[in-house]
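Every protein chain except one is present and positioned as in the full complex.
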Amino acid sequence: MSESKAQRGNFFEDFAVGQVITHATPRTMTQGEVALYMGLYGPRFAVQSSEEFARAIGYPRAPIDDLLVFHTIFGKTVPDLSLNAIANLGYAECRFLRPVYPGDTLSASSEVIGVRENSNRTSGVVYVRTSGCNQNGDRVLDYVRWVMVRKRNPRASAPAPVVPKLAERVAPSELAMAVPPLNVAGYDHAVAGAPYRWGDYAAGEKIDHLDAMTLEEAEHQIATRLYQNTARVHFNQHAQARLVYGGVVISLARALSYNGLANAFHIAAINAGRHVAPCHAGDTVYAWSEILERAELPGRTDIGALRARLIATKNRGCADHPLRTSAGAYADGVLLDLDLWLAVPR
Amino acid sequence: MSESKAQRGNFFEDFAVGQVITHATPRTMTQGEVALYMGLYGPRFAVQSSEEFARAIGYPRAPIDDLLVFHTIFGKTVPDLSLNAIANLGYAECRFLRPVYPGDTLSASSEVIGVRENSNRTSGVVYVRTSGCNQNGDRVLDYVRWVMVRKRNPRASAPAPVVPKLAERVAPSELAMAVPPLNVAGYDHAVAGAPYRWGDYAAGEKIDHLDAMTLEEAEHQIATRLYQNTARVHFNQHAQARLVYGGVVISLARALSYNGLANAFHIAAINAGRHVAPCHAGDTVYAWSEILERAELPGRTDIGALRARLIATKNRGCADHPLRTSAGAYADGVLLDLDLWLAVPR
Partner (left out) sequence: MSESKAQRGNFFEDFAVGQVITHATPRTMTQGEVALYMGLYGPRFAVQSSEEFARAIGYPRAPIDDLLVFHTIFGKTVPDLSLNAIANLGYAECRFLRPVYPGDTLSASSEVIGVRENSNRTSGVVYVRTSGCNQNGDRVLDYVRWVMVRKRNPRASAPAPVVPKLAERVAPSELAMAVPPLNVAGYDHAVAGAPYRWGDYAAGEKIDHLDAMTLEEAEHQIATRLYQNTARVHFNQHAQARLVYGGVVISLARALSYNGLANAFHIAAINAGRHVAPCHAGDTVYAWSEILERAELPGRTDIGALRARLIATKNRGCADHPLRTSAGAYADGVLLDLDLWLAVPR
């Protein structure tokens, strides 16, 4: 039938553990993407902003923002994984493995590593490990994600549940493979915007990033299309109020975090991530961070890792570091709870 | 007089058959334009998205989206042709003659090929054949367009009417000159996003493209300025509700058509085109296609042509393929009726 040529996406019963999915539409990343990403979020980390700064510390050239890489790979997976998703439940074990430069072409594939039907039998949770590769076939990142996906047919029988065991955090030995050996003497703190190095941060430290940004429909739509992410919930106001792609909130929070973490120039890993509440156009996003842990990186004296919790809120400032209510639930206004490893010069 | 240095555009009586107009402001197309076009529409055709994919099938590099070329050339003509237009009536005989790559510089000229005063004597229809050229003077596209233009002076006498005879469709022998000989074995359907080749489509087949996008003022304004199209009706809310440039609807419908026509990677021709109803910010655009004809291309075994009718609607889905009422008028919500030749691997 002709109608079947337009894809309606996979349903829960279409996924089986061990299945490998090649996602469509490889994408060459250019300085055009980089500039538009800048216009959408306004990050100010010097390594990604300046060819000269990047070269002075040992990069062959300015790398593309880690999150632009992440969203581009993520976007490719949407038609196969989450067109019929009810919710994007979480991320784990996200590692950035190689730098990506303008001119590199990214493609994505995913392996199904878990499935578990929900007790209501109308949906289930699918776990995938997604890899992004460059044009040479080298992996540039991988991550685990799990989504709740509708069943096509509630009466369809479900496979035996498989729930992968996921690391609580990426091990320090696996971090910062995307960062070449740095000439830290060439890292100009005045130009980077702050004097604080790895050793200046301590576990338990909380930083209100102070700034905030109000999101517009045009902004999140342009961002989400830039990633070729086609999930309908972000684009069709005629069908329902448009939901902002969670990655937009992540990128905004990351850009805001410059004010307080200016030298945390690289996201080395996303240990865990949760979109706590929906975000819509008109919401104003604030952010704060808590330093959770400080780790040396085996064999590296140039950089160290900070494990940080990055919290984004909507329509409320972060001077009081909002996170949980006394009852343990997320506090009103919390949008995002992200557990990151950040690379910082020592 | 000083005031005359600001141009108010041409009126009906300024046009004469045979007149050739050089349009201002040549434009170098870069990866910046390509990325912004991606952010505005989100197309997913692999040939334009990936340098690697394009090279694997025989392009020297990824070509620029056909419609970005079309809109750029079209935009240049606006100050001379349609600043005083009442309506953009139609397109015909639009052929894409050479690929355009980042770094190419586009310029435009038009020849007036017809004029016909309206019976009310306050306006008339002007027919032009517009050509776009690259920096070597090679034509990259040409098309016929006709617009209804105000008269400066209703009492001005009108020239004898000349109405050009236009082809109902571009002949298959004139198609796909912008496509180099392809190595179809290098065309990876998994990566392109769908298994369907030229021979898998049949005349009469209808495809609901399922997805939809709600348009914002900022989006259509950014798009229209990107094309250096200065028509006032798109930009000045103080004077009147802003009308979305019809080309924005064309690009959105084309991007949506990926879902069902993923391998129709090149628009080989626009046989006819009509903006049936106005589109405003806030409208949600849907699309469907009907395959009208399948044609072999003389001398080519790599690709074939599909003639398709691409219909865009606003604020209504396309599951029932809306087009005409039983009385023959366009159905409510139909925005665009476009007759295209598409190139598809065999």
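By written order: A and B. Residues from 1 in each chain.
Keep this in mind: a residue touches a chain if its C-beta (ideal position, glycine included) is under 8 Å from a C-beta of that chain, and two chains touch if they have at least 3 such contacts.
None of the values given here were measured: they were computed from a predicted structure.
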(request) Using the touch definition up top, pick the residue from B:14, B:217 or B:293 that touches the left-out chain. (result) B:217
(message) Using the document's definition of touch, tell me which of A:216, A:296 or A:332 contacts the absent chain.
(response) A:216
(request) Pick out which of A:17, A:38 or A:323 touches the chain that's been left out of the picture. (result) A:38
(request) Tell me where the left-out chain touches chain B, residue by residue. (result) 2-3, 5-8, 22, 24-28, 30-33, 35-36, 79, 103, 105, 107, 135, 216-219, 221-226, 228-230, 232, 235-239, 242
(message) Take the complete complex as the reference. Which residues in chain A touch the chain that isn't displayed?
(response) 30-36, 38-42, 44-46, 49-53, 62, 190-194, 196, 200, 202, 205-214, 216-219, 222, 259-262, 282, 284, 315-316
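Throughout what follows, only the chains that are shown with their structure count from here on.
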(request) Quick one: report the Å distance separating chain A from chain B, using the average Cα coordinate of each chain. (result) 36
